[in-house]
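Showing subunit A:
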Amino acid sequence: MNDSVNQVVQGVPLNYYIWLSSALFVIGVLGVLYRRNAIVIFMCIELMLNAVNLLMVAFSGYHGDGAGQVFVFFIMAVAAAEVAVGLAILIIIYHNTRSTDINVLNKLKW
Partner candidate 1 sequence: MLTLLLIFWPLLATLVFFAIKPHEAKKWALAASLIELAISLVLVILFDTEDSTQFVINHPWIESLGIGFYIGIDGISLLLVLLTTVLTPLIILSSFKQQYENAPSFYGLVLFMEMALLGVFCALDGFLFYIFWEMALIPIYFICLRWGGVNRGPVTLKFFIYTLAGSLVMLIGLIYLYFQTPGDHTFNIQALYAAGQNLTVYEQGIIFWALFIAFAVKMPVFPFHTWQPDTYHTAPTAGTMLLSGIMLKMGIYGVIRWLIPVVPDGVESWGTTALTLSVIGIVYASFLAIIQKDLKRLVAYSSIAHVGLIAAGIFTLNRIGLQGAMIQMVSHGIVIVGLFYIIDIIIARTATQEIANLGGIRSSAPIFNSVFIIILLGSVALPLTSGFVGEFLLINAVFQYNFVSGAFAALTMIFGAVYMLRSFQMTMLGESNAATKSFLDIDRQEKWVLYPIVIMILLIGIYPAPLLKVSEVAVDDLLSIISNYHAGIRN
Partner candidate 2 sequence: MTLYVFYFLSFLAVLSALMVVFSRNPIYSVLYLVITFFCVGGHYLILSAEFLFAVHVIVYAGAIMVLFLYVIMLLNLNKETEPQKKSAYKFAAIISGGLLMLVMVAALKGAETARLNFGAHEEIGLVKNLGKMLFNEFLLPFEIVSLLLLAAMVGAVMLGKTPLKETQDATRTNSKSAEQNALNIKNVKQFTNE
(Lines give C-alpha, C1' and ligand atoms only; values in the text may rest on other atoms or scores of the structure.)
Protein backbone atom coordinates (compact mmCIF):
# COMPACT_ATOMS: atom_id res chain seq x y z
CA MET A 1 0.00 0.00 0.00
CA ASN A 2 2.95 2.41 0.30
CA ASP A 3 2.60 3.79 -3.18
CA SER A 4 -1.12 4.19 -2.66
CA VAL A 5 -0.35 6.46 0.26
CA ASN A 6 1.54 9.04 -1.74
CA GLN A 7 -1.06 8.95 -4.50
CA VAL A 8 -3.89 9.34 -2.03
CA VAL A 9 -5.00 12.62 -3.47
CA GLN A 10 -5.89 11.32 -6.88
CA GLY A 11 -7.35 7.99 -5.85
CA VAL A 12 -11.01 7.19 -5.43
CA PRO A 13 -12.04 5.79 -2.05
CA LEU A 14 -12.83 2.13 -2.39
CA ASN A 15 -16.01 2.67 -0.46
CA TYR A 16 -17.33 4.79 -3.31
CA TYR A 17 -17.13 1.78 -5.58
CA ILE A 18 -18.75 -0.44 -3.02
CA TRP A 19 -21.55 2.03 -2.64
CA LEU A 20 -21.93 2.43 -6.35
CA SER A 21 -22.12 -1.25 -7.05
CA SER A 22 -24.42 -1.72 -4.07
CA ALA A 23 -26.62 0.98 -5.53
CA LEU A 24 -26.70 -0.70 -8.90
CA PHE A 25 -27.31 -4.05 -7.27
CA VAL A 26 -30.17 -2.69 -5.23
CA ILE A 27 -31.63 -0.99 -8.25
CA GLY A 28 -31.57 -4.33 -9.98
CA VAL A 29 -33.36 -5.91 -7.05
CA LEU A 30 -35.78 -3.03 -7.04
CA GLY A 31 -36.49 -3.61 -10.67
CA VAL A 32 -37.17 -7.27 -10.07
CA LEU A 33 -39.65 -6.34 -7.42
CA TYR A 34 -41.06 -3.37 -9.31
CA ARG A 35 -41.82 -4.77 -12.73
CA ARG A 36 -44.06 -7.53 -13.92
CA ASN A 37 -42.69 -7.90 -17.39
CA ALA A 38 -40.45 -10.93 -17.39
CA ILE A 39 -38.06 -9.45 -19.93
CA VAL A 40 -37.50 -6.33 -17.94
CA ILE A 41 -36.94 -8.45 -14.90
CA PHE A 42 -34.23 -10.32 -16.77
CA MET A 43 -32.67 -7.02 -17.60
CA CYS A 44 -32.70 -6.04 -13.97
CA ILE A 45 -31.00 -9.29 -13.09
CA GLU A 46 -28.34 -8.43 -15.67
CA LEU A 47 -28.00 -5.15 -13.88
CA MET A 48 -27.35 -6.95 -10.65
CA LEU A 49 -24.68 -9.06 -12.29
CA ASN A 50 -23.07 -5.93 -13.66
CA ALA A 51 -22.98 -4.46 -10.21
CA VAL A 52 -21.14 -7.55 -9.05
CA ASN A 53 -18.76 -7.29 -11.99
CA LEU A 54 -18.00 -3.73 -11.14
CA LEU A 55 -17.32 -4.68 -7.56
CA MET A 56 -15.04 -7.48 -8.66
CA VAL A 57 -13.03 -5.21 -10.92
CA ALA A 58 -12.80 -2.61 -8.22
CA PHE A 59 -11.48 -5.12 -5.78
CA SER A 60 -9.07 -6.58 -8.27
CA GLY A 61 -7.78 -3.10 -8.90
CA TYR A 62 -7.54 -2.54 -5.19
CA HIS A 63 -5.66 -5.73 -4.56
CA GLY A 64 -3.75 -5.49 -7.79
CA ASP A 65 -4.80 -9.05 -8.49
CA GLY A 66 -6.08 -10.25 -11.85
CA ALA A 67 -8.18 -13.10 -10.57
CA GLY A 68 -11.11 -10.79 -10.01
CA GLN A 69 -11.08 -9.68 -13.62
CA VAL A 70 -10.85 -13.28 -14.78
CA PHE A 71 -13.80 -14.10 -12.66
CA VAL A 72 -15.69 -11.33 -14.39
CA PHE A 73 -15.15 -13.14 -17.66
CA PHE A 74 -16.86 -16.16 -16.25
CA ILE A 75 -19.71 -14.10 -14.91
CA MET A 76 -20.22 -12.56 -18.32
CA ALA A 77 -20.25 -15.94 -20.01
CA VAL A 78 -22.68 -17.29 -17.49
CA ALA A 79 -24.85 -14.22 -17.88
CA ALA A 80 -24.96 -14.69 -21.58
CA ALA A 81 -25.83 -18.35 -21.22
CA GLU A 82 -28.53 -17.60 -18.73
CA VAL A 83 -30.04 -14.95 -20.90
CA ALA A 84 -30.12 -17.28 -23.86
CA VAL A 85 -31.80 -20.01 -21.89
CA GLY A 86 -34.09 -17.62 -20.10
CA LEU A 87 -35.32 -15.97 -23.23
CA ALA A 88 -35.86 -19.32 -24.84
CA ILE A 89 -38.02 -20.36 -21.91
CA LEU A 90 -39.79 -17.05 -22.10
CA ILE A 91 -40.64 -17.55 -25.71
CA ILE A 92 -42.09 -20.97 -25.05
CA ILE A 93 -44.21 -19.44 -22.33
CA TYR A 94 -45.23 -16.58 -24.55
CA HIS A 95 -46.40 -19.03 -27.12
CA ASN A 96 -48.41 -20.91 -24.56
CA THR A 97 -49.84 -17.96 -22.67
CA ARG A 98 -49.50 -15.04 -25.06
CA SER A 99 -48.02 -12.98 -22.25
CA THR A 100 -44.76 -12.14 -20.55
CA ASP A 101 -46.49 -11.08 -17.38
CA ILE A 102 -45.11 -13.02 -14.44
CA ASN A 103 -48.42 -12.78 -12.62
CA VAL A 104 -50.00 -14.93 -15.29
CA LEU A 105 -47.83 -17.81 -14.16
CA ASN A 106 -49.47 -18.67 -10.87
CA LYS A 107 -51.13 -21.97 -11.66
CA LEU A 108 -48.77 -23.85 -9.38
CA LYS A 109 -49.56 -22.92 -5.82
CA TRP A 110 -50.70 -24.12 -2.38
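Behind the choice of candidates: all candidates are chains of the complex that A comes from, given by their letters.
To be clear about the criterion, contacts are C-beta pairs under 8 Å (C-beta built on N, C-alpha and C of every residue); 3 or more make two chains touch, one makes a residue touch a chain; residues count from 1.
The shown structure was predicted, so the numbers you read here are calculated from the model rather than taken from an experiment.
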Please find, within this complex, the candidate from 1 or 2 that touches subunit A. 2
Write out the stretch or stretches of subunit A touching candidate 2 in their complex. 3-4, 7-8, 10-20, 22-31, 33-37, 39-40, 42-44, 46-47, 50, 53-54, 57-58, 60-62, 64-67, 69-70, 72-74, 76-85, 87-92, 94-96, 99-101, 103
